[in-house]
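After the structure tokens below, expect a handful of questions from me.
All protein chains but one are shown in place.
Let's look at chain A:
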Amino acid sequence: MADAQFGAAGALPRADLDDVELYHPHSWLTKYVFSQDAKIIAVQYSCTALAIGLVALVLSWLVRLQLGFPGVASFIGPKEYYQFITMHGMIMVIYLLTALFLGGFGNYLIPLMLGARDMVFPYVNMLSYWIYLLAVLVLVASFFVPGGPTGAGWTLYPPQAILAGTPGQEWGIVLMLVSLILFIIGFTMGGVNYVVTVLQARAPGMTLMRMPLTIWGIFTATVLALLAFPALFVGAVMMLLDRLLGTSFFMPAIVEAGQRLAYGGGSPILFQHLFWFFGHPEVYIVALPAFGIVSDLISTHARKNIFGYRMMVWAIVAIGALSFVVWAHHMYVSGMNPYFGFFFATTTLVIAIPTAIKVYNWVLTLWRGDIHLTLPMLFALAFIVTFLNGGLTGLFLGNVVVDVPLSDTLFVVAHFHMVMGVAPILVIFGGLYHWYPKVTGRMLDERLGQLHFWATFLGAYAIFFPMHYLGLMGVPRRYFDIEGLGFVTPSVATLNAFISIVAFLVGAAQIVFLVNLARSRTHGAPAGGNPWRATTLEWQTPETPPAHGNWGRTLPVVYRWPYDYSVPGADRDFVPQNQPGLTRAEAGAAS
């Protein structure tokens, strides 16, 4: 490897170069509220995302209440039911998962893991958060307008999304589209920051192939998001015009309840293409940061280098590239030209290969490791199980002809919850348990954490694994009530009630987690600077929590890759990236 000579004297640039002057806050307000420090912005993003996520959690309870015990809650009618599932889905995918991985983890970890002082455009970064907050507030406002929020399903398919037969047609859908537009504007401001910071602000010696996989995941996901969100943006703008100005981008000639509407000439299926051109990469916008983070958790807590680092990097890049040519696998039964099915089934199943490589490499990292079953490690192992399960059921749905009977049944609901709900959220938890000590200087409580882990992991699996079989039977998704369907056996009601009860318990376990987050901030055990004995730069800061500017007077210099755990002959079982000397792996590759 060419950069192996970095150990030699004089080959490195000086690390004590004068820095570009950072903006220094002058008051409490500019330090903690209108802050330009990526670490504060990360905490703001995370707290907002968790708060709105709590709303989504309550909505999921209400949905399960109706499905498990139909008619028990008199305040849930079909209108409310469709509003709840729509808002639950949209909040989880966009306002929680995307915001938390990129705005939360991205902001905190990119500068720290790369040895930068901050994001390269701190002011734009601050704006990114405030626009995101505005988007969340607009979304929440839709609960309080006449007619309530939209009940169009999170996919918002026109024409129904903007017609009178769907709840929230008056205001809800308008606020939803405006909120999405705001979110994308805010995200773009953050995303430009993440990409430019990764490309331009790395510490001396931090080559691209020495970046932790967390950064590779977040970086690639951000590139995907910058390319994919514009498709949703134009879709949202066009639908807003159809709704407010009576244009017909997505609206053909329609007779609604006996009345011929003024629309004509548009294409409903065009929206589906735009939506999924965004929507499929979106899966990987959530998954790739999770892949990266889980790689680092496994390596650190198994005290072993990640197996096949270079293959892992290329797998991330390959998955990112392929994710743009698989979108129509969401549309096999949409009525598009059925010959598309051959192409999209092939690309979709091919993407399984780099994904499988990642799973193998995580598992092989455990092989002959020194596995510490810490909370981050437990969550990482749970991620492997749930992601594997959800990924494998993707092979059913991606294979066009198998998808035909299963699409729009509970099989799909179970699949996507397992693969992009449960699995990434387990990584989020693992990441929070892992980095909380760096953010606050204190450890999260172990006993509450164990309770949270076992309830969440086993509960989520018990919810979604059996659900696949209901979908196989043909039980449709997005049904307020399945009463009266001849092919549904009576035992389905029992299983639905069981799933609902488990869902209530799993939800309650998240309250335990929030209590832990709040309590440990003042009552947790002091963590020290590097409680996990990790190699990456964020654990080598002079202060914990890191101060504004991160590194004191001089930037760190990077001498090695991020996975020097259990190096034979080293005096400790980890060698930090900024410790001089040649990496064994790189020395081997150079010789």
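Heads up, the rule we're going with is that a contact is a pair of C-beta atoms (placed from the backbone, for glycine too) under 8 Å apart; a residue touches a chain by one contact, two chains touch by 3 or more; residues count from 1.
Throughout what follows, contacts and distances are computed from a predicted model.
S.K.: What protein name does the UniProt record of the undisplayed chain give, "ABC transporter permease", "2-hydroxyacyl-CoA dehydratase", "cytochrome-c oxidase" or "Zn-ribbon domain-containing OB-fold protein"?
M.R.: According to UniProt, the chain not displayed is called "cytochrome-c oxidase".
S.K.: Pick from A:Tyr309, A:Trp327, A:Phe513 or A:Trp539: which residue touches the chain that isn't shown?
M.R.: The single option touching the absent chain is A:Tyr309.
S.K.: Given that one chain is not shown, which residue among A:Leu224, A:Val283, A:Ile319 or A:Leu388 touches it?
M.R.: Counting the whole complex, the residue in contact with the absent chain is A:Leu388.
S.K.: May I ask you to list the residues on chain A that touch the chain which is not drawn?
M.R.: On the side of chain A, residues 78-79, 82, 151-153, 155, 157, 159-160, 163, 165-167, 252-258, 260, 266-269, 302-305, 307-311, 333-335, 338-339, 341-342, 345-346, 349-350, 352-353, 356-357, 359-361, 363-364, 366-373, 378, 381, 384-385, 388-389, 392-393, 395-396, 399-402, 404-405, 407-409, 458, 461, 465-466, 469-470, 472-474, 476, 478-482, 484-487, 489, 491-492, 495, 563, 565-568, 573, 584-585, 588 touch the unshown chain.
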